[in-house]
Structures are given as structure tokens and as C-alpha cells.
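Okay, handing you the structure first.
The chains shown are only part of the set, and none of them has been moved.
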Amino acid sequence: MEENGKKGYEDLGFAKPDFDREKRQGAGEVIYGSGKTSEQIIKITKALAENGQERVLITRLDREKAEEIKKHIDIKYFDSGNIGVYGNMPDGCGEGCIVVATGGTSDIPVAEEAAVTAEFYGNRVKRIYDVGVAGIHRLLGYKKDLEEARVIITVAGMEGALASVIGGLVSCPVIGLPTSIGYGASFGGVSALLSMLNSCASGVSVVNIDNGFGAGYLAGMINKMKTYEV
Amino acid sequence: MEENGKKGYEDLGFAKPDFDREKRQGAGEVIYGSGKTSEQIIKITKALAENGQERVLITRLDREKAEEIKKHIDIKYFDSGNIGVYGNMPDGCGEGCIVVATGGTSDIPVAEEAAVTAEFYGNRVKRIYDVGVAGIHRLLGYKKDLEEARVIITVAGMEGALASVIGGLVSCPVIGLPTSIGYGASFGGVSALLSMLNSCASGVSVVNIDNGFGAGYLAGMINKMKTYEV
Amino acid sequence: MEENGKKGYEDLGFAKPDFDREKRQGAGEVIYGSGKTSEQIIKITKALAENGQERVLITRLDREKAEEIKKHIDIKYFDSGNIGVYGNMPDGCGEGCIVVATGGTSDIPVAEEAAVTAEFYGNRVKRIYDVGVAGIHRLLGYKKDLEEARVIITVAGMEGALASVIGGLVSCPVIGLPTSIGYGASFGGVSALLSMLNSCASGVSVVNIDNGFGAGYLAGMINKMKTYEV
Amino acid sequence: MEENGKKGYEDLGFAKPDFDREKRQGAGEVIYGSGKTSEQIIKITKALAENGQERVLITRLDREKAEEIKKHIDIKYFDSGNIGVYGNMPDGCGEGCIVVATGGTSDIPVAEEAAVTAEFYGNRVKRIYDVGVAGIHRLLGYKKDLEEARVIITVAGMEGALASVIGGLVSCPVIGLPTSIGYGASFGGVSALLSMLNSCASGVSVVNIDNGFGAGYLAGMINKMKTYEV
């Protein structure tokens, strides 16, 4: 496979890291760790770092692979969200607050993928976990936090009703993040996904099942919106 | 098709009305009107009446067919639930209270099928309509009614979150009745059905999409339970 | 994650045990064991016990995890239904009889989850196992038990016809509990689930595939209904 | 489109009637009426008749089209099963008895397609209609007829349990014929189809939803089996 030579990315053969993304999309290239070897991840990270990307996010990275990578390059590993970070996390920045809420305890790993991603991009995150609708007083106890949020990520498996209930309580954008938690007719997250897509609350949109990265990235993007000036 | 002669039902050829059901199940045979001609409905109603059934419930009966039937036998037609009743509705009886709650306005016809069915079997019904979770204060305004109920039927299409939210608020059995209201990824009621089946609230069970009769019948059965005595 | 301080639950960070549930729903909080570590289960159990909950039900608990937990707190393990119980099971109480019937031998673990759950909440349970419709004389041999039941849980995989057949024989509520037993076009319990949802017998409602807890809890709720008094 | 000239069929351009089928399969070519114009049906019927086929079966033929066809060729129309027959039906033949049983009244048109098809191929048919499992005493009243049958076609929509229940009572082949009767989670016959495919009774096989012709044809084929001689 010959070198392409065109600017904007490097051809590693098995991958073409996109150096142009920061300029084009305002955020550096990300590495989806699942299905890549630690060797491949190291090579891509180095290529990005050498082209001036300050910090690199590696998602879906299991502990074992992270340990292997640490022997070669300096990454910090976030166990809770299966995320590795090359470079320093940004300082506690002042863009405001993203809330990440889960229906249950089992949804936490997906929620953490979202939360750490948002933090990686310089956002402050408030976690509100295990506030599923079966005991709605737990959720209502956080009403003030919800109302002050600029964006909310609702993380739920099973029947996924959390997105609708929160969507009906607040006036900010709500991102539905369905998880594959459940059994039987939850069909690996399809039930929660459909619930969220059919939400009767306005202002709710949805990302793929278990896509914590996508939700965290989008939440950060919205959180950082600037007032429009003519 | 020769006459079978065995007790317990009559062989009309196209149907075998079950005279035994009242004894066996504590409630008379019901006629599912959809797909039957008004002529067939009249014949079955007569056969049941002649065998001593005091009142007959005819579900899924459209207005036009009802008008046709009225020319031959005396039925009362409930427009709201597409239900016909032969014989008198029972007097306001004292068994307690079934609540029928809907998420939206479009769910009302299915809710009425459930409510009228329950009334037909001698139950008192309280209707609480259009209290979907997107404006949860509307629902919480009825908290007292919900807590006093002996059984609650939650009727909802779209994301069907109503069953879980109500299920988390009360200590009585909740029957989830998904409706085919919605569009796109509601898939004719599948989204609401899955939501209800995956409810994280305890005490929730589910009937078929749009099966108002089934929900109303079961609610009546539960409402009439007697205290167990050893 | 800061302490919320509001009454009604405790914030353990990864979970918010609901101390309010007994008051609100007449039955204490339950722990869904699957996907939780034994450490997490111990912490939640202790939090509930310290807040006055007399006994705690832990579902979907495998033997290995149960052994681990036993080293720290005193639980009784029910192998047949993968259930752990903290505190004593209630005395043989007199509320009447719930029947749990299965189509085959392989459905027994799900049936036991339902049966032990009902017993945990103080109900008497009669088990009738392996009475699938392919040899209907076996089922008919239990006709008296079925007729005397106050609620019946029908547990079946494959074609799930048991719910309809039993539903047609009795006058009490029937809870359809589909199981994931089967292969090929049983699609992990979907075939049985659809059968039960489409049951032509009245008085049948359905819970999620393999949801023994949900069926047992609801059956107990119905069994304990009191006669309505005006 | 040029004439092919090869033996065994005629090329009408839009169709190639198969004159060889009787020899190859022991039964003449059949016309699937749906989606064909009356003109096309007449042409194919004539082509078959001119090539010596004594009688022609036309399935899925609505009344209107049948009336149109009758103006040109002599057919008998069976309203109940939407079937047209060119030539005479065979005399009451002595091959034994096929039972066609339905769960409900609405399943009758599909059942009649099966029954008339079987009669067209010279079989005696006994119809037992509206014996669904919700009132199993109606079915048990026909136990003798079922036991004497050589083949049984069970026709049912909704939960389709009839095939399993009958399959468990008899020792002859049972053909499951699911119908599209039902609503909501019956999914146009899928629920009944899955039930029958997952039947726990031995000796049950299944044909396509609403495929009355296929069931009737196969039943006749089995009914006419001769004792094997070495």
C-alpha cells in the first residue's frame, strides 16, 4: 500500500489518522479501541501526538490492553468507563454543567464513558446515578440539579423511560443514551432505544445503544455553544 | 356439519357459543365483533340469550354494524369504546375502584374499551386521561386517586413510560395496555409493548396491543378478589 | 458524588437503595443481583437492614457469588431459583394458594424464581411442573388444584400454549411467564411471549421473558387482595 | 418472446403452464389467481384443458373475477374458500378422512381453502370449526373424530395453540396452518406461525400463513399413501 502523500492524514496502512479533524470539527481524532491491537493503538496515538494533537482519547479499552499500552506510552486509564487518555485531562474548565443520569447501577459503565468523554473535552459533569422511574422521588430529589443543567444525558436500559420523564421536567436538550442492560424482551437495548426514540417529551434526541462516547461528545458540543451575535 | 349434541355449547357451524363459560370462568361468553357479519353476531347473541346469559358484550363493533344489529335485537352502543351491550348494564356496584389512565388523547378509544368492559362486569371505573409523562405534574395531581385504586390500567402508545411511572407510585397491581398510537419507530405499538414488558416497577403485567377488553376483564377479576379465609 | 441528604433513600454512589418502598408499595426494596459485585450486594443489603427492612430478597444470584456473600452476612440461598434471602422467610401464612405450573422440566429454574419470590412475600405456593399441553391428560389430572387457586403463574418456553389452555379452564387471574427455553424459531422466548400476549383466553396477562421475580411478586399482590368494603 | 417448443409446458409469454406436473407429481397444475387478470386465468385454464387436464383448481379468486371468468368458461365458484374449479369435482371417494379444525370463526375462509382443495383432489373432509383452546371442552367433544382422522389440519391465528393441543391428542400427522387473524402482537400471523413451529407435540409440521391450498394439498397427499409392500 503506497503512501498517499496528501495532507490531512497519515496512511499507516491499517488506518489513516485524521490530523485535520481538530480544524474541521474543533476536536481531535479519537481512537475506538475495540478490535484494535495495543500495537495499533500505540502507533495511531504516536502519529497523532507527533502531528501536534495535545491529548488523545481511547474508548472501549479494556484494562489488560491498557496495561500493555502503558509500557510504551504514558496514558491514564479510567476503569469505570473503559477509557484511556494520552496527555493531560484539561483543567476544571468553566463552560457550565452537563448532567449524566442513570436508571440503575448496571448502566454506570456506559454513563462513565459519556462522562469521562465530556470531561476530556473540557466540560464539567455532574453524575446522578440510580434514579430510575420506579422510585421517582429519588429523581425529583435532584430537580434543582436537573433544572440548572445545560445538557442532560439520560442513560437507561430496560424500558428507558428516564429520558421522557427528565425531558418533561427541563428546558435544555436531553440526549437519550440507551444501554444494553436488561434481559428477555429488552433485546439488547432495543426496548430502551425505541422508548427514547418515541419519547413524547420535546427536546430529546438519541444515540446508538451503549454509545457513551457519542453522547458525551455531543453534550460537550452543545454545552460549549456561544450566544449568537448578528 | 352435524350437530354435536354435547352439552356446554351450541354448534352454529361457523361458531360454537360457550354456554359453560359463566360457570367455568365466572363471566359469560363475549363476542369479538371484528370480522363477523352483523347476521352472525345476532345469531350468537340470540343463542347465548336463549341459554340464559343475562347480558352479552360485543367488542370491536363499528357504528355501522351496530345500527344494523339494532334493527333486530336491542343493544346499547358505546361509541367511545366501539362496544355493544345486549341486556342492561349492571347497577352501580360497590366493589371498589379501577383507575384507567391514558398517556394522550388518542389512546382514549382503547381506554374506553377497557373501561366499559370493566363496567359491564360490575366494576366502578375512574378515568384519568391525557396524563402522559412529558408533563408529570398532571399525573402527580391525581396521586390520591392512584393510591386509592385497587387496580390500575395504564393505556399508552409511543414510549409507554406511563406504566413504569405509575407502577413506581402505587402498591396495587398495574395492567399495562399498550396502544398502536404513534408513528415511525413506534411500530404499531411494539415500542410501548416492550417498554411495559421491561418495566422496572414491580407489580406490572401486560396485555396485547390495543386489547382493551382483556385489560378491563382482568382488572375486574382482580378488583373482585375476596379476602382469603383459612 | 456528594451525599444528597434527602429522606427516603441512601446515596451509595453506585446505587440509591429505596427505604421508602415498603411504605409506598407495601413491600421492601429488592436487589437484582445480576451485574452487581458481591461487595455491592453486601453494601446495599446492610443499608436496607440498617434502615429497618426485616428481610431482603436478592434475585439472579449465582451460587458462587452467594458463597462469597455468606462469608460476610447471613443469607439463605435457594439453588433452584438462584435467589438469596437475608432475614427469615415468613411463617407459613394463610393467604391462600398460588399455583406455579410449568410446561417442561427446563422451565423449572424460572418457575422457582417466581415461587420463592411469592413465598418470600408470605404466600403459600403449589408447584405443578412438567404438564405441557403435548400430553394434556397430565394437566387435566390437576384440575382441582387449578380451580382452587387464587392466582396461577404459567411458566413455558417453546410455543407457550400452557397459558391459554389453563386460562380457559379457570376463573382466576393467570400470569403468563414466558421462558427462553427452546431453540431455533423460539427466538429466546419470543415465540412463547407472543403466544401468551395473543392468548384467546380472558384473564391472562404477561410479564417479561424469564421474569420469575415479577410474576411471583404480582401473584402475591393479587393473592393478598382484600374484599372491597364500601 | 419466441415459442420454446420443448415438451412439458406451453409458453404463453406471461406464463408457462406445466403439462407435465400430473405425471411428475400426481396432480395437475394449479392456478394461483391472485394478481392474475381474468383474461390470463382463462387462457391458462384453456391451455391446461386442451392438454388433457380434466379439472383445474383456481385459488385466491375473488367473486368479481370469478363472475367475469364464468362468462367465458364453465367454472364452479366456492365462496367460502375463494376457490374456482373448472371441470367436475370428483365423486365422494373412499380414501378416508381429513379433519380441518379451526380455533375461531374468523379462521374459516382459510380453512375452507384447505378443505375444498383436499376435496378437489378426491379426499373426504370433516370440518370442526370454532374449537379454540380457550374452551377446551368444545374440542374434547370431538375426540372421536380426531382419533379416527388420517390427517388433521389445524387452522388458527392469534396464539395458535390448537396445533399443539390436537397434536398431543392424536397419532396421525398434524398440519399446522397459521392464519393472519388477530391484531397487535399477532403480527399478521407470525405469532401463530411461531407457536406451531415450536410445538412440543410430535408429528406437527407447518405451512405458510394463510396457505390453505398448501395444507389441503399436502393433507390429500398423505391421506392417499398406500401401505408399503416389499
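Here the chain labels run A, B, C and D in written order, and each chain numbers its own residues starting at 1.
By definition in this document, a residue touches a chain if its C-beta (ideal position, glycine included) is under 8 Å from a C-beta of that chain, and two chains touch if they have at least 3 such contacts.
This is a predicted model, so every value here is computed, not measured.
**Student:** What number of copies does the complete complex in this structure file have, with 4 given?
**Tutor:** If we count all chains in the complex, we get 8 identical copies.
As a convention for this text, only the chains that are shown with their structure count from here on.
**Student:** I need the common contact partners of subunit A and subunit B, sorted by label.
**Tutor:** Intersection of subunit A and subunit B contact lists gives C.
**Student:** Report back the single chain whose CA centre is most distant from the CA centre of subunit D.
**Tutor:** A
**Student:** Using only the C-alpha atoms, find the rotation that maps subunit C onto subunit D and quote its angle between 0 and 180 degrees, to the nearest 5.
**Tutor:** 180
**Student:** Between subunit B and subunit C, what's the gap in Å when you average each chain's C-alpha atoms?
**Tutor:** Going by mean C-alpha positions, subunit B sits 26 Å from subunit C.
**Student:** In whole angstrom, what separates the CA-based centres of subunit A and subunit D?
**Tutor:** Using C-alpha averages as centres, the distance is 57 Å.
**Student:** Could you please state the distance in Å, as a whole number, between where the Cα atoms of subunit A are centred and where those of subunit C are centred?
**Tutor:** Going by mean C-alpha positions, subunit A sits 36 Å from subunit C.
**Student:** Quick one: which residues in subunit D touch 2 or more of the other chains?
**Tutor:** Residues 104, 135, 184-186 of subunit D each touch two or more of the other chains.
**Student:** Answer with line, ring, star, complete or other to describe the graph linking chains that touch.
**Tutor:** other
**Student:** Which of the chains are touching one another, listed as pairs?
**Tutor:** A-B, A-C, B-C, B-D, C-D
**Student:** Quick one: in the complex, what on subunit A touches subunit B?
**Tutor:** That would be residues 103-104, 132-136, 158-161, 164-165, 167-169, 182, 184-187, 190-192, 194-202 of subunit A.
**Student:** Can you list the subunit C residues touching subunit A in their complex?
**Tutor:** 1, 4, 6, 8-9, 13-16, 18, 20-21, 24, 32, 34-36, 40, 178, 180, 188-190, 193, 208-211
**Student:** Looking at the complex, which residues from subunit D come into contact with subunit B?
**Tutor:** Residue positions touching the partner: 104-106, 108, 127, 129-131, 135, 137-138, 141-142, 181, 183-186.
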